[in-house]
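Heads up: the structure comes next, in structure tokens.
Here the complex is missing one protein chain, while the rest keep their positions.
Coming up: chain A.
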């Protein structure tokens, strides 16, 4: 840690000792985010206990029953960003209360969660530096992702990540080439629909195709969403396994030349693509086409661009004339689809199909059939940041952290109800402070209500409940079942029922 950081830390200890932060003091400032608001948040609202319950997966360090990995939580890496630009990696805590005091002491602007390591990350210095270097931890991650590693015997005692949730990061900036409403960090309800689509497609695939059940979706605080898959087999995935899953969930990369033509799709379409299309097309019609969406098929310009990608030029010209006749984008899309379908079956019956121009020889035949998928996918298919998902050791912003630019809390999103999730209604620190005040005022006479944990007095209540419903409770149940099973197995072995 730099001297400056140390200094800062000491100052903060001093100041945090002097006052129990009051709501009033925190809300004085008119901004959405301030150090005072953050202190208030960490002192009174951050759900330490539920977070600890989640990340320990039933491995309570105070439970001395058999088959409990008591240092499981202690081996988890947390990383803090304090003062916007000072990173402190390899933080680790025995339990919820240690985590709480560390967070309250350091007042991190950002909290990231990393992997579970072979030993508590705060002790990682006890492993020889050169071993860490060889393993590629400490800034050189991934150098030895190759499983052929020359010092196998060192691996066993080395400091290395063993498991972590399978994570996905979807960021609106990756949609810039198709967003006509905003760019960069800005978002609006018009483009948020892309996030909704991504959540639906990815969530469905994770559950139906991969059989994952404990999935947590989280708003990233500004312009994207994160996904944490917490099933035991997801947490145990190798780097290769993570790559395979994220590649399966991504569109095949068409090469630059065929971009927009074939989009890398080939016939027959994989069932996961057909399903994604069924999910996405209605949203494409309502959320991308026309004025209400991104203005696609709204103007001559826009339908020209779209029809240029059609692999049948005559058909494209015919359709161009039709477009002017029709009055709205939805009707235009229906017309295009029905004509393409007609042309495609006409091609299929005649040899003309062979002449349709298209990308690769094999797909040329099906270029017309593929076209509508390509159009919809080009706009709507989830654009995952693959590098976040690929490594076991990648850090990701913690749920319930606060985004310093917006002051919004990274709350979980219910994938069942993602249509109704509105990023602009996610509580800010200021709003939360006001909610506590309002609650306390309302229940001035009710002692038991006043004694509630503060987060239960605010909108965060439902957010924490969502965390519990998505991962904490089902995982706790699974752990209980696993322990029971282990005990029975053991009892059977020693003949003691």
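What we mean here is this: a contact is a pair of C-beta atoms (placed from the backbone, for glycine too) under 8 Å apart; a residue touches a chain by one contact, two chains touch by 3 or more; residues count from 1.
In this text, contacts and distances are computed from a predicted model.
Colleague: Leaving aside the chains you can see, what is the UniProt protein name of the one that's missing? Options: "DNA primase large subunit", "Heat shock 70 kDa protein 8", "Cytoplasmic tRNA 2-thiolation protein 2" or "RCC1-like domain-containing protein".
Modeller: Spelling it out: the chain absent from the display is recorded in UniProt as "DNA primase large subunit".
Colleague: Check each of A:245, A:280, A:307 or A:432 against the chain that is not shown and name the one that touches it.
Modeller: A:245
Colleague: Please identify which residue in A:63, A:97 or A:274 touches the non-displayed chain.
Modeller: Per the contact definition at the top, the residue touching the missing chain is A:274.
Colleague: Have a look at A:71, A:123 or A:209 and name the one touching the chain we're not showing.
Modeller: In the complete complex, the chain left out is touched by residue A:209.
Colleague: Pick out the residues on chain A that sit against the missing chain.
Modeller: 147-150, 152-153, 208-212, 233, 237-238, 240-241, 243-245, 247-248, 252, 268-272, 274, 362
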